[in-house]
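What you see is the complex with one protein chain gone and the rest in place.
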Amino acid sequence: MPIRAVVWGENIHERINKTVASLYPEGMHEAIATLLRKDPNISVSTVVMQDPEHGMTEKKLAETDVLLWWGHRDHGGVADEIVERVAKRVWEGMGLIVLHSGHFSKIFKRLMGTPCALKWREAGERERLWVVNPLHPIAAGLPQYFELEYEEMYGEHFSVPEPLETVFISWFQGGEVFRSGLTYKRGAGNIFYFRPGHETYPTYHDQTVGQVLRNAVNWAYNVQGTYKAIHDAPNVPVEKALEKIVERGPKLHAAGEEGLR
Amino acid sequence: MPIRAVVWGENIHERINKTVASLYPEGMHEAIATLLRKDPNISVSTVVMQDPEHGMTEKKLAETDVLLWWGHRDHGGVADEIVERVAKRVWEGMGLIVLHSGHFSKIFKRLMGTPCALKWREAGERERLWVVNPLHPIAAGLPQYFELEYEEMYGEHFSVPEPLETVFISWFQGGEVFRSGLTYKRGAGNIFYFRPGHETYPTYHDQTVGQVLRNAVNWAYNVQGTYKAIHDAPNVPVEKALEKIVERGPKLHAAGEEGLR
Amino acid sequence: MPIRAVVWGENIHERINKTVASLYPEGMHEAIATLLRKDPNISVSTVVMQDPEHGMTEKKLAETDVLLWWGHRDHGGVADEIVERVAKRVWEGMGLIVLHSGHFSKIFKRLMGTPCALKWREAGERERLWVVNPLHPIAAGLPQYFELEYEEMYGEHFSVPEPLETVFISWFQGGEVFRSGLTYKRGAGNIFYFRPGHETYPTYHDQTVGQVLRNAVNWAYNVQGTYKAIHDAPNVPVEKALEKIVERGPKLHAAGEEGLR
Partner (left out) sequence: MPIRAVVWGENIHERINKTVASLYPEGMHEAIATLLRKDPNISVSTVVMQDPEHGMTEKKLAETDVLLWWGHRDHGGVADEIVERVAKRVWEGMGLIVLHSGHFSKIFKRLMGTPCALKWREAGERERLWVVNPLHPIAAGLPQYFELEYEEMYGEHFSVPEPLETVFISWFQGGEVFRSGLTYKRGAGNIFYFRPGHETYPTYHDQTVGQVLRNAVNWAYNVQGTYKAIHDAPNVPVEKALEKIVERGPKLHAAGEEGLR
């Protein structure tokens, strides 16, 4: 069964900005989806922010193995309730790939627990991404570096937690560096942040970027399915202790009482 | 200048539960403060949830180097606005030590980005904490293990992110294990989670626990002070690029425009 | 194409100790191989220390995707040259699974860079392994914990580097804990240390242990094959720099000279 990937598109600049519209006439989400569809093992659909519940209904999320998130213009417009719903699915094992300006999305900040801020410059400068983790599944089939001739600069300090692994580091023409490919795990969910993807450049028509995204979907996918127990904080009563023990001392909770949250 | 440590106490069970009141007649926060005061390098004050703004005014936080947080009965009663304020101070470099049932506090969940759930049993059983990171500053002066004869059990899976370092792992009489001392960094702030501390037991009268808490305050303290830049996402204009570059390609942002959040 | 797993057996206690011989009449390596063969995706062969070059010829290693290593009685008898050869294959991307007393094998110590010491007791006590990383591929299909009724105790402190991820933590009847499942990456090679497997107990006839080993082989396998460039330290001459630069300042090396090692 193929991996069910869903591309979430903010879908605003494509409609209000001529440059973006001409680069991505069907929306950035569709360009990303097209890159993913080159992998026969990935089944791709797209949703946009303007869909009911931002396209992130309980049903849709339950059918999503890996979610890709691109947003920029209106992070604040995403309902908090939906952000919590997506976070829960990540904890249960859904993969999440956060793209470019998604560093400031509510869902990424929610899962990182940090500001996720960075320096930036929009000057169409050259970015060169170096693989610092050869044979990492996300770098499969890549050369030792690849270039994007026109990109927005993102510079350190990128205020995210120390990652599980760093996969890419970017060099920018104007003198900055950036950790461009970072992996995390939150609950049972694999998370990958991938830097490139400014909407005024043809990044999502780039075949190497496509390779990275396909790799990332395969990497983030958890074949074991959904782990609902991640939400539980079960009481283990004395009589069910794995080793025989005798209850001692004063107690706060009455028997069978639920824990406090 | 001594480290300014502030103990935040929920201060509820001490007032409504006879067992807790008799163990901690001046409140658990005062017992914790007493343990810290044995270190002449630490200057200790306490605040409680019932104080205005839960004791976490902008002024108080600005004067706090390391915050210790004990809560259990009413995590939900802490105002979201205050939680955000505390998170911001952590990102700026304030140390944070989260104690026992504080695993479910809003501030800990906010900074971890995960459910922070676990198994539990209140049976006054024996806990043995093993040092798995000898010579870590938080384990300074400790033996290879230490015991708490009466404690609540917390069992894995503890749904937190993979830590920077694991300092303690607990063995429980009833058959469970738990990662009892974990370090994190969020923004510029050092975070330590320390498991023991159930309110119906005399844990905060234990001298080894006191040693751990004093060590943790010293470890979490950032001598460099406050890093306000952690909140910034500055634009670096082309003319101020560190290497001379020429602006190219289409742009989304007008010159001098602020970035989108 | 199936994953080519090779089980390396020290094959000494099976021949000189009656208990071990009766538990593992065809050798521990064959028992381990039998567990792996339940996965049709794994093609298994075995070698033993007594084979020429300890079974680790250049040819055999080139045909090995994942190596499992069990040794105890004669770590010192493994030739240093072979250890280096195995280490190089790990760096190139071969997976390595180190079992039980293999914590003191030359190859594990070589790759960890630490003493890899621990406490131990041979008393046939109960071990309970807790999954602390649900949905990690190595924990696929496992319950929240599993037990081995008779095992040797290994206790902390286990002097290994902080792992990439902790998968299992063991509880022991006699009061100790141990980090029983740890992942590492060295060069392009994935490494997993798995604690159980004392030779006087039937651990390698246990079906849950078999599940872990099969999972670990699948996890450690690098589908991308061999990364020979891991050994290179190439000079990048000025005229081949990716950005045009002009050579400046004094030089140590003549043009085209190899780097110093």
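Just so it is clear, A, B and C label the chains in written order, and each chain counts residues from 1 on its own.
What we mean here is this: contacts are C-beta pairs under 8 Å (C-beta built on N, C-alpha and C of every residue); 3 or more make two chains touch, one makes a residue touch a chain.
Quantities reported herein were computed from a predicted structural model and do not represent experimental measurements.
**Student:** Of the residues C:24, C:70, C:184 or C:219, I need the one that contacts the missing chain.
**Tutor:** Checking each option in C:24, C:70, C:184 or C:219, the one touching the absent chain turns out to be C:184.
**Student:** Just one of C:24, C:70, C:145 or C:201 touches the chain that is missing; which is it?
**Tutor:** With C:24, C:70, C:145 or C:201 as choices, the missing chain is touched by C:201.
**Student:** So that we can see where the missing chain sits, which residues of chain A does it touch?
**Tutor:** Listed in rising order, the touching residues are 128, 130-134, 144, 155-158, 162, 164-166, 169-172, 175-177, 179.
**Student:** Just the residue numbers, please: which parts of chain C touch the chain that's not shown?
**Tutor:** Residues of chain C in contact with the hidden chain: 13, 17, 19-20, 72-73, 75-76, 87, 91, 101, 104, 110-115, 117-125, 150, 153, 155, 157, 159, 161-162, 164, 173-176, 184-187, 198-201, 229-238, 241-243, 245-253, 259-261.
**Student:** May I ask you to list the residues on chain B that touch the chain which is not drawn?
**Tutor:** Residues in contact with the chain left out: 93, 128, 134-135, 137, 140-141, 144-145, 164-165, 173, 185, 188, 222-224, 227, 229-230, 242-243.
The working rule: only the chains that are shown with their structure count from here on.
**Student:** Do the two copies chain A and chain B share over half of their interface residue numbers, or under half; same or different?
**Tutor:** Because over half of the interface numbers appear in both copies, chain B and chain A meet with the same residues.
**Student:** Taking each chain's centre as the mean of its Cα atoms, which chain lies farthest from chain B?
**Tutor:** Farthest from chain B by mean C-alpha position: C.
**Student:** Once you find the CA centre of chain B and the CA centre of chain C, what distance in Å lies between them?
**Tutor:** 36
**Student:** How big is the gap, in whole Å, between where the Cα atoms of chain A centre and where those of chain B centre?
**Tutor:** Comparing mean C-alpha positions, chain B is 27 Å from chain A.
**Student:** If a residue has to touch 2 or more other chains to count, which residues of chain B qualify?
**Tutor:** Expected reply: 155, 157, 162, 164, 175-176.
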